[in-house]
Structures are given as C-alpha cells and as structure tokens.
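Before anything else, here's the structure in question.
All protein chains but one are shown in place.
When the chains are written out, they are named A, B and C in that same order, and each has its own residue count from 1.
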Amino acid sequence: MTDTTAPGQKTGIRISGAFHRLLAFSGLIALVVVFSLASPNFMQTQNILAILQATSVNGVLAIAATLVIITGGIDLSVGTLMTFCAVIAGVILTYWGLPLPLGVIGAILAGTVVGFTSGTIIAKLKVPPFIATLGMMLIMKGLSLVISGTRPIYFNDTPGFTQISLGSMVGSVIPGLPIPNGVLILFAVALLAAFILGKTALGRYTFALGSNEEAVRLSGVNVDRWKIAVYALAGSICGVAGLLIASRLNSAQPALGQGYELDAIAAVVIGGTSLSGGRGTVLGTLIGALIISVLANGLRILSVAQEWQTVVTGCIIILAVYADILRRRKL
Amino acid sequence: MTDTTAPGQKTGIRISGAFHRLLAFSGLIALVVVFSLASPNFMQTQNILAILQATSVNGVLAIAATLVIITGGIDLSVGTLMTFCAVIAGVILTYWGLPLPLGVIGAILAGTVVGFTSGTIIAKLKVPPFIATLGMMLIMKGLSLVISGTRPIYFNDTPGFTQISLGSMVGSVIPGLPIPNGVLILFAVALLAAFILGKTALGRYTFALGSNEEAVRLSGVNVDRWKIAVYALAGSICGVAGLLIASRLNSAQPALGQGYELDAIAAVVIGGTSLSGGRGTVLGTLIGALIISVLANGLRILSVAQEWQTVVTGCIIILAVYADILRRRKL
Amino acid sequence: AQDQVDIALISKGFQHQFWQAVKAGADKAAAEFGANVTFEGPESESQVDRQMDMLAAALSRQPDAIGFAALDSQAAVPLLQQASDAGIPIVAFDSGVDSDIPLTTATTDNVAAAALAADKMAELIGGEGKVAVVAHDQTSRTGIDRVDGFVNRMKEAYPNIEVVSVQYGGGDQLQSTEITKSILLANPDLKGIFGANEGSAIGVANGKTELGSEIVVIGFDSGAAQKGMVESGVMAGAITQNPVGIGYETVKAAIGALNGEELPEVIDTGFYYYDATNMTDPEIAAVLYD
Partner (left out) sequence: MVGGSSERATTPAPAVPLVEMTGVDKSFPGVRALIGAQFDLRPGEVHALMGENGAGKSTLMKVLSGVYSRDAGVVKLDGVPVEITSPRQAQDAGISIIHQELALMRDLTAAQNIFIGREPRRFGILDEGQLNRDAAAIFASMNLKLEPTVKVDTLTIAKQQMVEIAKALSYRSRVLIMDEPTAALNDAEIAELFAIIVRLKAEGVGVVYISHKMDEIKRISDRVTVMRDGEYVGTVPAADTSIETIISMMVGRTLSNETLAIPNTANAPVALEVKNLRRGREIRDVSFSVRQGEILGFAGLMGAGRTEVARAIFGADRKEGGEIWVHGKRVGISTPRDAVEKGIGYLSEDRKLFGLATGLDVRNNIALASLDRFTGPGGVLDEAGMEQAAKEAIRQLAIKTPSDTQEARLLSGGNQQKVVIAKWLLRDCDILIFDEPTRGIDVGAKSEIYKLLNNLAAQGKAIIVISSELPEILRLSHRIAVMCEGRLTGVLPGGSSQEDIMRLATMRETAMELRHAG
C-alpha cells in the first residue's frame, strides 16, 4: 500500500488552507474598497459601527440557520421565532414586571423549547424540515400576535433593557471605541457556535448528520436525539436574536420577523455553507452577513435609487458567490 | 437464476399505486369536509370558484417551482419574475399600445429569457441555484420597479385583457358553470407540465438530474443544456402566471411578488415533491396549492381571527404532511 | 348572534397599529350598534391579489355589508360589482375607490396631511437646508400620496429646502432605522427627516438616537412609542389621522346604508399635527391611539 499523503503535499494543504481562509474575505474586502473609494463617508468609525450594528440581528439568526443547514436541514422559522422570543421577554418584563434576568432567560428558554419542538417534529414524525419549520414559522407569527394582543410591548419599565443591544461596555472602558454590546453579543454567539461545531460531540454529529445521516444511524448513534439538540440550540440562538432586536427597538414588535429567514439563509449560503449539508463554517456565515449589510449600507450611502439598489444587490450576491467558486476551483 | 416477478406481486403493486394516488387527496378532502360541515357557505359554487381562482396564480407558480425542484434545484425568483413578466405585458400593451397577442407572447418570452439566464448561471457558472435565483429574485424585483416607473400599469386600453383570467369560456357554453379562464389556464399548464414530465425526454432528464447528476453526465448527456431548458421552461410558466395576475388585477403591480416563492415552494413540498430532487408530481403540487387556498378561504369563511388563522394554517400544514407520511409508511 | 348585522371589513393591513386602531374604532361601533364585525388585511400593502382573495372569501360569507380599503381600486372593481349585484352595500375607507359602487368613503386626505408635515418641517429647520423622507411603500396609495404631498410642497413653497433622499423601509422599524443611519452618515449636514408612517417614523427616531444626531424628525400616525418620542422631544411632532374615527364611521355608515339612510359622498375624518405642547388637548388626545 502506498501513502498518498507525501509530506510536501501536507504543507501544501496547510498553506492553502490559511490562504483560503484569507481569500474568503475577498468579496467582502472588494466591496469595502469600492465603497470607500466611492464615498468618504463610508469608512468613518460611526458608519463602520452602524454596519456592525445592522449585522447583529441577521448575523445571530444566520448562525442559528448555519447549525441547522449543516445537518442538511433548513430553518424557515428563525425570523418569527425571534419575534416570538421578543414577545415572551415583553410579557415577562412588562406585563408581569419581573426582573431583567428572568426576561433574558425566558426569551432564550422559549426559543429552546420551540426549537426542540421543531426538531422533534422533524426527527420523530419524519416531517421534512422545510415543512416543519414553515409550519412553525406561521405558528410563531400567529402566536406572537395573539400573546401580545397585536400591539408592541414596550420595555419602558425595564430601563436596562436597551443596554443589551445599544449600550457599549467596550466604550465605557475605551472611550474612543463605542462598540455596541449587540455587536459583542454577535461575536460571542459566533465564538460559542464555532466552539460547539468544532470541539464538541454535538458539533461532530451536526456535520455527520449532514454528511450521511443513514451512516450515522448505522453507526449506532441516536440520530434523533442529536438532531433535536441542534434545532433546540438553533432555537435558543433565535432567542438571543429576539433579545437583541427587542432591546434595540425598546419594544417587542409582534408583526415583524417574516422575511428575515431569507436574509439569514442567504448569509449562510453566501458564506459558503452548502444547503445539502455536511459542510459550513460560522466564520463564513459572519462574512456572508457582513457582505449583505455592507452592500445595503454602501448603496444607501451612495444614495443609489432604491429600485436600483435591489438590482445591484442581486447582481453582487451572484457575483460574490461566483468569485468564491472561481477562487476555490483555482486552489 | 429465477424470476421473482410473480404475477400476483405485480398486481399488488399496481393496486397499491392507484390506491396511493386516491389517498393522496385525503388531506384535501378532510379539509373540505370539515369546512363544509362548519359553514353552509363553504360548499357554494361561488365559493368553490373563488377558491379555484385564488389557487390559479400560486398553482401556476408552484408548477414552475416543481420542475426546478425535481432537478434538485430551487427557484426563489418565481414570484418577482411573475411580476416582471406582468410589467413587460404592461409595457407592451399599455405603454406601446401593441395588440393583445403580442403582450401575451412578450410576457412569456420575458419569463423564458430570464429563466434561461438563471439556468445558464447555475449550469455554466456553477453558482448554487439558491444563490442564483435569490439574486435573480432581487434583480427582477428592482427591474420591475424601474421599468414600470414604480407605479402600477393599467390595462384599460386593452379591453380583452381581464378576460384572460376573469372571463369564462366554460360559462359562455354552459351558463350554470362560470369557471373562470384563469382556472382553465391553471389546469392547462398542469396538464402540459405533467405531459412534459411524464412523456418527454426533457421530463426524463429532469428526474434524472435530480436523482444523480454526475451519473447523467457520465452517460454522455449534455447536462447543462437540459438543466438550462428546465429553468427556461419554469421561467415561461412564470410568464403565464404574470399574465394571470395582471389580468386578474387589470394592472401590473410592480411591488408585488416577493414572498410568493415561499407559498409556491410550500405547495410543492406539501404535494410530496422532495426538496432533494428526483421525485415529484404535478398532481401533488396542485393538491398542495389547493390545500393552501382551501385553508385560507375556509378559515376566513369561518370568521376565524386573522392571527389565529396563521396559527391554524401552520399546524395544518405540518399535520397534512405528517398524515401523508403515515399513509405512505403503511402502504 | 344570528340576528346581528354581519359586516366584513377588508383593510389594507392588519398587524400595524394604525390598522389595529381602525379595528378598535370598528369594534366600538359594532358594540354600540349591535353588529358583528370581522377585520382582515394582507401582510403588506403590495399584496393586491391577496386582498382580492380576502374580499372574495368575504363575499362567499354573504355578509350584510362590506367595508373596504382598496390597495388598488381598479383591481377590486369586478368583485365590488359582484357584491353590488348581490345587493351588499359597500363603504370605502382609508382611501377612495375609483368607482361609484361604494356608497361613501371614510378617509384622510394624505396629500394634504403630508403637506402639513412639510410646512412644520420647514418651520422647524428655518426654511432652508437638506431634508429626507423615509417612507413605507413605494407603490401603495398612501406611500405615494404622502411622499408626493411632502416633496411637492417643499418644491413649491420652500425653494431653499432640498429633499436629498427618499427611501423605503417597508414600514419595518429595524430596516427604517438602518436606512436612517445611512442617510445621516451620507449627509452629515442633513436638517430633518420625515417618517411617512408609524414604523418608518419610529425607525427614523431610533436611527437618530443611535447616532446621537440632532436632526428634526417629523412622524406620521401615533401609537404608544411615537407618542413617547414626541413627548420626550426625540420627534419634533407628528401628523395623526383619526383611525379610530375611520373605523367607527365606516361601520356606522354601513349600518346607516342598511337602514336606508342617505350618506355623504366623503366622510373626512381629518388629520392633526401634534407635538409635546398640544398632545394633551382634548381634541388631539381623542384621536391619538396607543
């Protein structure tokens, strides 16, 4: 038997791996460069912070979607589940007047329970993920309206609430760098998700399920349990997104949320995660989410007419992914 | 070597096949029965016609999506492409004042060209269908606004136009049965699509591509050409949908269309077509689209509060698909 | 409740506070006159065909009267004709229907209301400088009317004011916030922004707060959040319609029609400018809603 992995090849692979990761940013960097040249307003600290802030909610949702998509599934409910969790926080904090930490826990718990339910429907009843989460999307949308009484719930009685997203812990330490907490939370969620995917059994099974579910089953792994766990985790991350958006708007807006799933899934796919499962990275998803925000922000800064913004966004999404494909083919 | 094909076994399979097809309606029939019992207004001719009319646009879009999904792809652009085609018809008929047939041809041709473009991006540039059609969805949305000048185009100068959808050829022959032409067009498109899928080489390759694209390529088939053909065909069907909706509203509404892709894809999946490709039927998609419309109509007839309508719809979509899964498992 | 009058209201939206206030007004009238009222509307103001499906389902229900806020009045004509043939009286609300089928229309003059917003904006920024508009919808009647009303008024009456940007956020608060921040960062010398409906207005105010900007914000509609912002001064003021009145008048007119009463062609439910100084005036407080 011969060894196909010559030492030279190995270093080759390592170098190309690092190079690869660096180049993955290329689409994003290209956009940033173009916009910086086109408008002096683009590269200002405040605008950069605005872009990051704008990424936070979609970024967190996209991370939730990434986990599910790596298993070979899909989660259409991320947007309305986020809203549902925000409403739950509103009920706990405003209607019941309980203290802030309970609201935070309640929102995340609500997300976990709903994710657990979706996962159970998918794993145990064998309903395709698309249908199970489509149904859940509608259920969450309706329940958000029912629970809130079709009106926004304001957090005026919970003064610290807006700080979750808008306050700046960094800014209070380093005055010149008022990075909003929402952005920190995005990065924290990303780090946590990357850790889970890379270092824990749950992460391993996430990739394994998307790779070949039948093989995992044949290996004696309790496939259902892990699948449910992934959906539950994704749900709890949607809970975090719910807190972010509610604290940013200082209210739980029950009507909002539908349509957000498409942006989240788009960020995932632009970030190189395959919809057929088995591969994907949180870093890629972050880049994908940033590409979407930078594009939106940059085109607005350039005062491009809105109908043309849409056209250009469509073209650039296709081009960004195509560039990524070309790059991979070359390496 | 012996032949296991005993005559008895074979008939067994045939019977179960027919039975199967009959039972596939069960979810739909159950809904109809429940609503009929709950409200005397549900089973009236006028309401049945309203349901069919409400199904026509989504049904046609879902048929377009079915073709693409069977190849293992996805088409997110069906909704806005429909709108784009409607706008093109508006430009031809109202802005340029050309005769009706040219408007019809123009809309369908526009759909075909756009579908062809999406197909080419997917087949030749290897951009994943999700991204290519997401991009196309945005491009079509923007272009519809640009071309129409962000305002509806009315067809008041083309008197026959509303007849495409609202007139009733059947009604003029059999007075008691004013089935709108839009519904006839839906069935015509369904028959055509079923014929193409079942009887032609294009249809066979559609299934083959979704089943194992690499095997098809290694069989010496020009995979790219057939894939592009499927997307172009789907595009032309979106053109038909564009005509249907424009004639129903007597106007091309340039802002409409986004979000419709989800309903179309939902109809496809409820109808039993797998998102991973290789299997699916037009009949199933029709049933899926009908389930969606019957549900919406029935809940409205029963005066269910709108937020609860959403919740119930979500639950029933999951249940309908679960019932279908149970049925298949038993057979 | 079999003997109660059954009235179906098909509105342009459902989840937004404005439409919920219309619903509240309708419910109030329903309670007062002993009617059974249902209220439905599509998700976004672009879904013209969905509204048609709702109207068709409402017709199948065979209600005694219909109240209808047309997203596109032409599209609705065949169904309205069908209703009128069936002898079901129709009352238009919020915006008119280009047809003589509706017996009356309970509405706000959106063009004039937006022009008033322009006047107030001009007054507050001192008659010169750059302003922008964040609106909800590029193609809906209210979206078009309010943008046109504001922009045209500025053009005609205030030559030193330039409307540098008109953008649309779908009435989504978050999206409107992001849009506002981009506009502010692209135009550091901007003086004011008009938010053309509730979601847009709140989004504009949020964007202003997040960037710590000092621009003048004028909003549209009310709701608890917007009232709070006007109170605290983040928003200089806002135009409010009288949605509760619209809902109330619609149901009242429908019942009047069923009783054979003569109805006026238009029931103008009016609009008002409110700011921190006049919010508690009884006349204003009556039309503000949470």
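One rule holds for everything that comes next: a contact is a pair of C-beta atoms (placed from the backbone, for glycine too) under 8 Å apart; a residue touches a chain by one contact, two chains touch by 3 or more.
A quick note: this is a predicted structure, and the numbers were derived from the prediction, not measured.
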item: Partners of the unshown chain among those that are drawn; value: A, B
item: Option touching the unshown chain, where A:Val78, A:Ile164 or A:Val216 are the choices; value: A:Val216
item: Residue among A:Met43, A:Leu177 or A:Ala201 that touches the chain left out of view; value: A:Ala201
item: Residue numbers in subunit B that touch the chain omitted from display; value: 1-5, 9-10, 12-13, 16, 196, 199-205, 207-208, 210-212, 214-222, 277-279, 331
item: Hidden partner chain, residues of subunit A it touches; value: 1-5, 10, 199-201, 203-205, 207-208, 210-212, 214-222, 278-279
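In the analysis below, only the chains that are shown with their structure count from here on.
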item: Centroid-based (C-alpha) most distant chain relative to subunit B; value: C
item: Cα-centroid distance, subunit B relative to subunit C, in whole angstrom; value: 34
item: Multi-chain contact residues (two or more partners), subunit A; value: 145, 150, 258, 306-307
item: Two or more partner chains touched - positions in subunit C; value: 14, 43, 138
item: In the complex, subunit C residues that touch subunit A; value: 14-17, 20, 43, 138, 164-165, 167-168, 172-174, 177-179, 181-183, 185-186, 188, 202, 206, 210-211, 223-225, 228, 290
item: Subunit B-touching residues of subunit A, taken from the complex the two chains share; value: 74, 76, 121, 125-128, 130-132, 134-143, 145-146, 150, 258-259, 262, 265-266, 269-270, 274-276, 306-315, 317-318, 321-322, 325
item: Subunit C residues within the subunit B interface of the complex; value: 14, 38-41, 43-44, 46-49, 52-54, 56-62, 72, 74-75, 77-78, 137-140, 144
